[in-house]
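A single protein chain has been removed from this complex, and every other one stays in its place.
Note that the chains are named A, B and C in the order they appear, and that numbering of residues resets to 1 at the start of each chain.
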């Protein structure tokens, strides 16, 4: 059985259980109730997305992607802590928005799952979150020059790309978004944008669906490479970069939102081949 | 049957049918007549070209290539809207130069097929059109520095590489060449050149044959990488870039036109291997 | 039998033999005694590490990795002189810290094994040494700008990355660390750091375990690429690079030390696939 839960574990029932523990105050809190059964194809697609992002060079041995639970917006689905290229549907765990596992079964979640939970809390429009250290994006987190949209495929960047510098609020840290407060601050900096950079760390990309999240994570990396190349040219020859305007970006992104299934099908076929 | 049409559907017969609809003014216009049967090997080569350009990094999940119909210059052949790495001969559609499908059979053409149709209208010498967002070329569409021919394999660029900025004539758009007017303007900017850049979008490469179109698309990308590297060197050490002169370019391109079958055979063998 | 030695060749016994040669002063010195049997899994992992570093682009046809003997700190294990992508457990040799082979059986060690022996002498905390010419790291050995930690995965670099210029002490040489004196000087420059660059040559990365050595060698290369990209951006747009501070680096590296098994498992699986 590939589904998370049988019908009798649906949210209403379990919520009751949570608030009425049988054993009094000394017992450990019960895990949050599952948001309900999830079709196997949804889990398969989330696992495929993890492998796609590895194959496309967005993830290396690190990085993670989640989706909001398809029928319960207070839950999200995300792999246990594992190299993303190795994720299968059986590795997917369910969390509530406070990042507590509904059914851990001995599996450990990623330390930085708070990135996901806190963004889902703040952004009702977001159903997919990708966190990566994709290699051409990190440099933009370190310099003053903003990332801009180099072409229509990366039109979503024309809304502006904020930078989250964890040290501004939290001082010297291990750089990880490892608790609620850090996740919430990242979500605040992300605001209503599709992508935020994280200083000396990586980035987060969000979208209204799994396919959009994957698309944006990949084209943020591609766009970074393009902008570095454009910077080489203007550094040598002078002049400026005629990036997409905000208006062009909005118009072009509306088209992208309709064509994401084309690259998705290609990437998925490639990732499943290995 | 891999051929487009049997003999009784040849152009003359169908044209008559188009201008004499049986059902009066209220009926939808008939599709344009086919330009005639096309050998299976031509379709196979066009599909192989699509996969070659994906394998060589000119196409990613996007991009398209077309050829003019081998016996009817008023028609062209192009894949349905599909990731180019997945194109097979069965995906090839036939269009008239106004980009109407001769026999859609439920298949959708690419939104930007107008790039192809309008260039075929203006350029009788062109029998192949490639549109891509190849990753090292896009930066040249964004900066003032012109793309130049870095070596003899890219000699065709020594004629000059115009830049089509869609916003000059059309204001803020979704950046796509999605109608006749935009395609015609791109064709006008391309003029008699083999390659034009498209600001914040990509490029178009044309040639007298399928093999030349593929050759030029690939070596435009290679040349872009070389020029970015050369720019790094002059940016750091000063000095200028001793690119091909126009005269050298013309002489070298005449040689290239005769050797394109050598790389073609290699690329095709690799692409068919997968 | 995959073990180095049977019990009767254990160190104590052989050491006695070394100091009491049967044949008097004229005989060649006996080889150093083995440090004792080593589990096959340790040899397999060391061979896998060599292939991992080749597959990840840290090694090309050159480069070598060693580990300190698991039960005898006066010995280390390292492949015979061989392209690192081809190393198997059978190629592993044992050396004392003076880089004499315990049992050569006609196999030749690497010319530069002194890098390893001398670092093991000086650094009791080090159990793995990697020497490579990884391609993005070499440039940092040639320029004044220091390598810095671009992100948390490379946090170990925030301690500072010294540069060993062999010509400072040894004048014009063949650049190789081919004897004790050169190895000792490199170890002195490395001091207590995890990585040192070697001018016009490459680098050395060390760690408390095989997995840490591999992790640091790989992320030193990744970090170098990131810093070159960041330099392109600041070169074009101005501004500085907000690298990890020393304090951030120390905090982040403590986390890395605990997660190295995740990338290791991925890399190993990939390397064994070929």
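In the analysis below, a residue touches a chain if its C-beta (ideal position, glycine included) is under 8 Å from a C-beta of that chain, and two chains touch if they have at least 3 such contacts.
Given the structure is predicted, the values throughout are model-derived calculations rather than measurements.
Novice: Considering the whole complex, which of B:29, B:171, B:238 or B:274 touches the chain not shown?
Specialist: From the options B:29, B:171, B:238 or B:274, the contact with the absent chain belongs to B:238.
Novice: Of B:71, B:108 or B:229, which one is in contact with the hidden chain?
Specialist: B:229
Novice: One chain is left out of this view; which of B:40, B:254 or B:272 touches it in the full complex?
Specialist: B:254
Novice: Identify the residues of subunit C touching the omitted chain, counting contacts across the whole complex.
Specialist: Per the touch rule, subunit C residues meeting the hidden chain are 60-62, 81-83, 85-86, 111, 133, 135-136, 138-145, 165, 167, 172-176, 199-202, 228, 231-232, 234-235.
Novice: For subunit B, which residues touch the unseen chain?
Specialist: Residues 149-153, 155, 222, 225-227, 229-230, 232-245, 247-248, 251-252, 254-255, 262-263, 265-267, 269 of subunit B touch the chain that is not shown.
The rule is simple: only the chains that are shown with their structure count from here on.
Novice: If we define chain centres by averaging CA atoms, which chain lands farthest from subunit B? Would you check?
Specialist: Taking each chain's C-alpha mean as its centre, the farthest from subunit B is C.
Novice: Which chain, with its centre taken as the mean C-alpha position, is closest to the global C-alpha centre?
Specialist: Answer by centroid distance: A.
Novice: How big is the rotation relating subunit A to subunit B when the fit is done on Cα atoms? Please round to the nearest 5 degrees.
Specialist: The rotation relating subunit A to subunit B comes to 90 degrees.
Novice: Quick check: how many Å separate the C-alpha centres of subunit A and subunit B?
Specialist: Going by mean C-alpha positions, subunit A sits 36 Å from subunit B.
Novice: Can you work out the whole-Å distance between the CA centroids of subunit B and subunit C?
Specialist: Roughly 51 Å separates the two chain centres.
Novice: Where in subunit C do residues touch two or more other chains at once?
Specialist: 232, 235 - these are the residues of subunit C that touch more than one other chain.
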